Each structure stands twice: as C-alpha cells, then as structure tokens.
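Not every chain is included here, but those present sit where they belong.
Residue numbering begins at 1 within each chain, and the chains themselves are lettered A, B and C in the order written.
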Amino acid sequence: MKFTIVVYAAPYSSQAAATAFNFSKTLLSEGHEIYRLFFFSDGAHNTNKLATVPQGETNLQASWDDLIRDYDLDSAVCVSSAIKRGIVDKQEAERHELSAVSLFESSDIAGLGQLIDAAINSDRLLNFG
Amino acid sequence: MNATQKQTFTFISRTAPYGSNRPQLCLDTALAAAVFEQQVNYLFMEDGVYQLLKNQDAEAIHTKTIGRILETLNLYGIESIYVCKESLESRGLLLGDLVIESKLTNANELKTLLNSSDTVINL
Amino acid sequence: MSTLHTISKSPKSQLLSECLPLVNKGDGILFIEDGVYYCANSKVSDDFESDVTWYGLKEDLDARGLKLDDIKTIKIINYQIFVEMCEEFDKVISWF
C-alpha cells in the first residue's frame, strides 16, 4: 500500500516527529511503500543537516536522512516553510545570498502542489503534528 | 499529476487565528487543492470560527489579516464552506458576526461530509 | 467508508470531545502519544461508546507506565498493527 506522511512538528519539542518517523520505518519494514514524505511548517526542521546530539540520544534529523537514503524515498520540504526557517538547499542559498546550505541532500524543496499530488496518488495520507 | 483524478478534500480548521499558523497552513493547502481542481470542502469548527470574525486588523502584530483573506475564499475556487453550528453557539457568536455567509452545519451533516471525503486535513 | 481517528494529546486538550461528534459508526479511535492518558482514567474509559472500536498504542502506554488492568474497552496495539489498521480503515484523520 502507498502511504504519504506529512510532518508538521519540529523534532525534540514534541513527540509527533518521532512518531512519524517510527510509523514510517515500521510501514517500510512491513513491505509497504512511501509515495512521499512531506515536511510542512515546523516539520521543515527535521531536514536540517547541521544538527548533532549528545552521545546516547537519537539524532532525529540524521535518522530521517538515513531512512530516506536507505529506501530511496521521495522527501519534499514545503518551500515557504523551509526558507523562513533557514532550511535552504544550494539553489535557495545562492538566490538569497546566504552563507551556507542547511538542507540534507536527501530532501528536495517543493511547493504545496506536491502535497496535493501525493494525496491523490497515495492510498493513505497520514498527518503527524 | 494526472489531472483527470478528481478527489474530495475536506479541510477542518479548528484553531484560532494569529496564536498559531495552523489557520494559514490549512488555508494554503486548500488553495493548492483548488488550483489542482480538486473538490474542496472547507469547515470552520471549534476555535476556528474565530477566524471569521468581522473587524480583524492584524497590522499591529505585523501579520496578514486572515478575516480579509477568508472574505474572498469563494473567488479561489473554494465554494463549499461550512461553519459548525455548535462551535458558533457555544462561543456566543451569531452568523451576522462573520465576514462570510455560509451554511451552518450540525454534527450529523458533518459526519456525512467526512464520510464522503477521500482526504481530510484537520488543523 | 470507515475512518481511523488518531488522538495524540492528553485529555486536557478536549480532543476526544471535538472528535466524537464527527465519528461514524464503524470508525476506530486510536490513542497515541499523550492521547494514551485517555486510557488512564477509568472514569473516562467507562464512557467509551461501543459502536466505535478503541485502540491504544502499546509503545506510548508502556513509556508512560499505564498498566493494562486499568484499561477495559481498549485494544492495545503496536506500531506494526497501527500500520495494518491504516489498511483496514479507508482513511485516517489525525486529531492534534
């Protein structure tokens, strides 16, 4: 079955992003498919590649990155959510003359049309916030 | 995207304006669905009905005034707008307090609406 | 069309009473995250309606120390079954 997972919440401050991650990991290991991950609003913070955590704690951003690469997932970050939060790829960094890139290469900046497309083309859409 | 696939999206906006960005997220997503020519239902429920209050002016807090955007919701292809009757009444509000004319809908009608939706975004 | 409703905030959020008027017969309600505290108070869970199926996420119940014997009408499921239930129901509505 094809799922789309929408994440509205930042990592660490609430449990929702971790729940979305656990759900995504489980469905993939059960042989289901993820049509698209969509990071929306504060969910954009899950795709920041500059995070590190103390030893023994889980780096949720890096966990998402691993999962996306392991399963070659389509991972989209809402463009208007991302740039306001300092989540930028090379192209956005150049356009806005910013000093650095913060978005994992495993995710792409995308418009809200990608969320509507995902809703249409998935069997199930789940929201985590 | 395959333009022939038309689905029913229902957006439930349950939160007050300005305190959080959830009303704006819900609206932006509904507008995107309308652009892609999907069937869009928009439901104001619970604190979400406060988004429709007249005389909002968010200038002083440096934000877009949501009430003014919602006034023209039907121009953007979102014509099925519902306001939850119970939510309005429990807040002591009347239809005349709102920026748009819309159907007052009770829980039973809303059940049917949700039941016939393909995707529900509930913010 | 049947719907699985997930509720992820504690009873203080009043999410269940927001959700219930929109629940159709045959729907399921799954408590996750702090939503599982709805299972903690037997006064609350005794009132759960029987034309809806009630679920609680095991991982979140265990984390919070909520014992099974407090819980009468609620089926305890883990993440694997959570995924399966998303197949069984026609759609999922998240309450947060």
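Methods note: a contact is a pair of C-beta atoms (placed from the backbone, for glycine too) under 8 Å apart; a residue touches a chain by one contact, two chains touch by 3 or more.
Fair warning: this is a prediction, and the values are worked out from it, not measured in the lab.
Summed over the full structure file, the protein chains occur with the copy numbers A x2, B x2, C x2.
Definition applied: only the chains that are shown with their structure count from here on.
Arrangement of the chains shown, judged by which pairs touch: all-to-all, with no pair of chains left without contact.
If you average the Cα atoms of chain A and of chain B, the two centres end up 26 Å apart. Inter-chain centre distance (chain A to chain C, centres taken as mean C-alpha positions): 26 Å. Residues of chain A in contact with two or more other chains: 8, 125, 127, 129. Chain C has residues 91, 94 in contact with two or more other chains.
Contact residues on chain B toward chain A in their complex (touch as defined above): 1-2, 5, 7, 9, 21, 25, 28-29, 31-33, 35-36, 38, 118-119, 121-123.
Residue ranges on chain C touching chain A, taken from their complex, read 8, 32-34, 59, 79-80, 82-84, 86-87, 91-92, 94, 96.
Chain A contributes residues 8, 40-41, 80, 111-113, 115-117, 119-121, 125, 127, 129 to its touches with chain B in the complex.
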